[in-house]
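One structure, pasted below without further comment.
All protein chains but one are shown at their positions in the complex.
Lettered A and B in written order, each chain numbered from 1.
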Amino acid sequence: MLDFGVVVANFKFLIVQGLFGVGSFGGGTLRLAIPAIGLGFSIGVFVGLARLARARWISVPATLYVEFIRGVPLVMVIFWIWFIIPQLLKLPIPEYGVALTAFVIFEAAYFGEIVRAGIQSVPRGQVEAATAVGLTFAQTMRFVVLPQAIRNMVPALVTQMIVLFKDTSLASIIGYVDLTKAAQIVNNREIKPFELYLFIAVVYFIFTYSMSLFARRFERRLAS
Amino acid sequence: MKRILAVVVALAVALSLTPPVGAQQDTMAKIKESGVLTIGTRTGSPPFAYINKDNQWVGFSIDLVEQLVKPAVEKEVGRAVKVEKKESTPPTRIPLLSANSVDLIAGTMTDTPQRREVVDFSLTFFYTGAQFLVKKGSPIKGVNDIAGKRIASQQASTNAKIIRERYPQAQLREFPDQPAAFQALLQGQVDAFTNDGIQLAGLKAKAPNPAEWEIVGDFYSEEPYGMAMRKGDARLKAAVDGGLKNGFESGKYFEIYEKWFGPKGELPYPLTATVKAYLLKQIGK
Partner (left out) sequence: MNYQFNWSVLWSGQSGGWLLHGLLLTLAISVLAWVLAAVLGIVSGAMRTVPWKPLRVIATFYVEFFRNVPFLVWMFFWYFGVPPLLPRVVQDWLFNHSAEFWAGMFALGVYHGARMSEIIRAGILSIPRTQFEAAVAMGLTTFQVYRLIIVPIALRLIVPPATNDSLNLLKNSSVALTISVAELTFQARQVETYTAKAIEALTAGTVIYLVLCLGIAAIMTRVERRFAIPGLIARGG
């Protein structure tokens, strides 16, 4: 009754095109997820620091940005970017650009919050002691606060990276050929949803579960 | 409370500062610069535009663009042009066009006076009408039998609009695209799927058990297909129409038609004399 042959027949398309992005459709889950995580985290660090800045003209926009992003669904942000960017640039933009921009804008806010919480979890006494010893603000950040903050942040950071990896599936809504869209394309033709979606569920599971196992090992090493 | 207000106000301010979108740069000038013609087309509408068993994006409409429109555009801009395909569906195609995400919609879009207020259409390149796809033996035989029945359609299609406005007693269910609506029919979630006859024929041919399904009903609306462009995009329209005209005159169009709809094509659907005359009449033959 269940026919997994459809998975076997389209395995190459699903994995090579959908997961890795090698093929005539562009696309690729990994091709989107890896830069999105990298850029999202990097910008997130600045966002987190900006929220803690003493200058209000920096901290207020940063806070508004974070509160705004956290109050809307990712799907909505994707639609905004899908419409606004080509209007502004007057050029057709490949789905990849739209998806990457939307994810970076969205995730940077969440990474920013994690960075902020991590920095704020470092006891105030540390900062005071550092100042007493004569370190400048920048030196305090670099040598005292950030190293401790990073250790606190790692669990939440990795969790967020895993979340971002799963969120890339939403890029399929605008036609980006990731693993989910590849499964949809095959399903639209072969009509075997149970087999196909179960298959990609397992593929996603393998990736995210491995990421969380790796994270746990990394945490243990940091703690020692 | 203050927080909500602050965020909403900030949003309002940001929006009001959005620069007014200026005059559209001529599409042909843009194509000349970039060498790329971006078209919006379907992925699940055999045989017009779909992804075949080898996972390639092919179709009748796509061939028309590659073989008739592209040479005309190349001639106009004086350089080689690459055709990029993006997926578009009935609810997304006009927004994609107006947002500059695509330059031309080439799929299964019906040319209607109402749509002409918002976009420009090329010459008609196909002619069909709206019908219903039902399970063999269904009591639905046409548009007059659909009261109280669950009818699937594509969101934002001409079919959905007509059913909603003229036959409100039918239970209309709108789906984001054709495959989703067709799956609903396969699973029995709806009693019929309404779409243009030729597309229903394409779906039926590719269904797991084609013999289980039948297309019923006279055309309850006329559906001439055209390629859509932004309003006022005169140079592109001239090129597209020129390309199609050449295709009609030289016979290339009929070759492409034969490839997809001929006896050995994906979906045998002979070109009737009436339709052929209609197509040729557009270019004054």
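Convention: a residue touches a chain if its C-beta (ideal position, glycine included) is under 8 Å from a C-beta of that chain, and two chains touch if they have at least 3 such contacts.
Please read these numbers as outputs of a predicted model, since none were measured by experiment.
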| item | value |
| --- | --- |
| Residue touching the undisplayed chain, where the options are A:S24, A:S42 or A:Q87 | A:Q87 |
| Touch list for chain B against the chain that is not drawn | 1, 3-4, 7-8, 11, 15, 18, 20-24, 91, 94-95, 98-99, 118, 150, 155-156, 173-176, 180, 183, 187-190, 230-232 |
| Touch list for chain A against the chain that is not drawn | 67-68, 70-76, 79-80, 83-84, 87, 117, 156, 162, 166-170, 172-173, 180, 183-184, 187, 193-194, 197-198, 200-201, 204-205, 208-209, 212 |
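The criterion applied here is as follows: only the chains that are shown with their structure count from here on.
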| item | value |
| --- | --- |
| Chain A and chain B: spacing of chain centres that average the CA atoms, whole Å | 35 |
| Residues of chain B touching chain A in the complex | 3, 6-7, 10-11, 19, 21, 24-25, 30, 34, 36, 38, 43-44, 50-53, 55-57, 84, 86-87, 95, 99-103, 179, 183, 186, 206-208 |
| Residue numbers on chain A that touch chain B, as the complex places them | 10, 13, 17, 24-25, 64, 67-68, 71, 82-83, 86-95, 175, 184-189, 191, 193 |
